[in-house]
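Quick one: the structure is below, and I'll ask about it shortly.
Moving on to subunit A:
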Amino acid sequence: MAASEKKPVLQVDDISKSFDGVEVVRNVSLEVHSGDTISILGPSGSGKSTLLRCINWLEQPDRGEVYLAGNRVGRKEDGQLMSDRELANVRTQMGMVFQSFNLWPHFTVLQNVIEAPVHVLGMTKDDAVARAEQLLEKVGLEVKRDAYPYSLSGGQKQRVAIARALAMSPTVMLFDEPTSSLDPELVGEVLSVMRDLAAEGMTMVVVTHEMSFARDVCQEVVFMNDGQVVEQSTPEKFFSNPRTDRAQRFLTRHK
Partner candidate 1 sequence: MTDLEIVLNEWPRLASGFANTLLLFGISALGAFVLGALMLGAFRSRSKIVRVALGYFVDGMRMLPFLIFAYLLYYGLPTFGVRLDAWTVGLLGLTIYHCAYVAEILRGAWDQLPVGQTESAQAHGYHGFRLMRRIVLPQLVLNSAPVLGNQLIYMLKDTSFLMIITVKELTYAASSIQSMYFVPLEPFLIAIALYWAISLLIEGFVAVVHRSAKERGLGRV
Partner candidate 2 sequence: MTAGDYQMLLDGAWTTIWISLLAIGGGVPLGLVLSLIRVSRFPVLSQIVVLYVSLGRATPLLTLALFLFVTLPVFGVNIDKYTAGVLALTLNTASFNTEVWRSAYQSFPQSQIEAARATGMTRALYFRRIMLPQMWYASLPSLVNEMTLLVKASPAIAVIGVVDLTRVTNRIAAQTYEPLPPILVAGAMYMLFISVLVRLQRHLEKRAERYAT
């Protein structure tokens, strides 16, 4: 994979984050180029979710910077913290899919997908509905458009969540352990949607335990342990020939 000469679409510079005095993310830097899919692997407590949440500033990093398409996230050019409104603005360019789906239960499936485009981006309802119907078809759930999340299975909920995030036409999609809450037989339907998305050229950062996805779909694997990036390479190199001890131990446990 030739290194792109273009600037990366997402750049994470030396991010650190502590909770209650414990450093959970330590000096992590990442570059994600347009169209790439990066997976972040690691044992529980390695800081991978926190790192992801620092990217869209759901967690405020103690140190370090995040850049989306060259623009700073969370802090303005003068170093001041962004206001809630400015931060909200930036987030419209980043989609996030959560481990616990977090669909809005008082809205139907269709309403969930059109909600942010209409009320945050100012799209007309007709445009938003048209786009939503397209996306629901893409994730295979157009028949459920008038159902409430309450009546859906976990896999269905997550696919709706993906459609909901895509409806904002984001530059990059962040996935926080998207299949960890799913019963095993429902994991496949979600991974399939994610594979298609990657193949279509969406820029994705995926925190996951699903080794098959990391191996088959990603351009780069980032392995974290204890808050730091321990190893970073292509899937071929990482899975067949891990350089570090910790990566090896992790892989044998997760065969």
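Just so it is clear, contacts are C-beta pairs under 8 Å (C-beta built on N, C-alpha and C of every residue); 3 or more make two chains touch, one makes a residue touch a chain; residues count from 1.
If you want to know what made the cut, all candidates are chains of the complex that A comes from, given by their letters.
Only a predicted model underlies this, so the values are computations on that prediction, with no experimental measurement involved.
**Q** So which of these touches subunit A in the complex, 1 or 2?
**A** Contact with subunit A is made by candidate 1.
**Q** Considering the complex alone, what residue numbers of subunit A touch candidate 1?
**A** Subunit A residues touching candidate 1: 56, 58, 84-85, 87-89, 91-92, 94-96, 98, 100-106, 115-116, 119-121, 148-151, 161, 164-165, 168.
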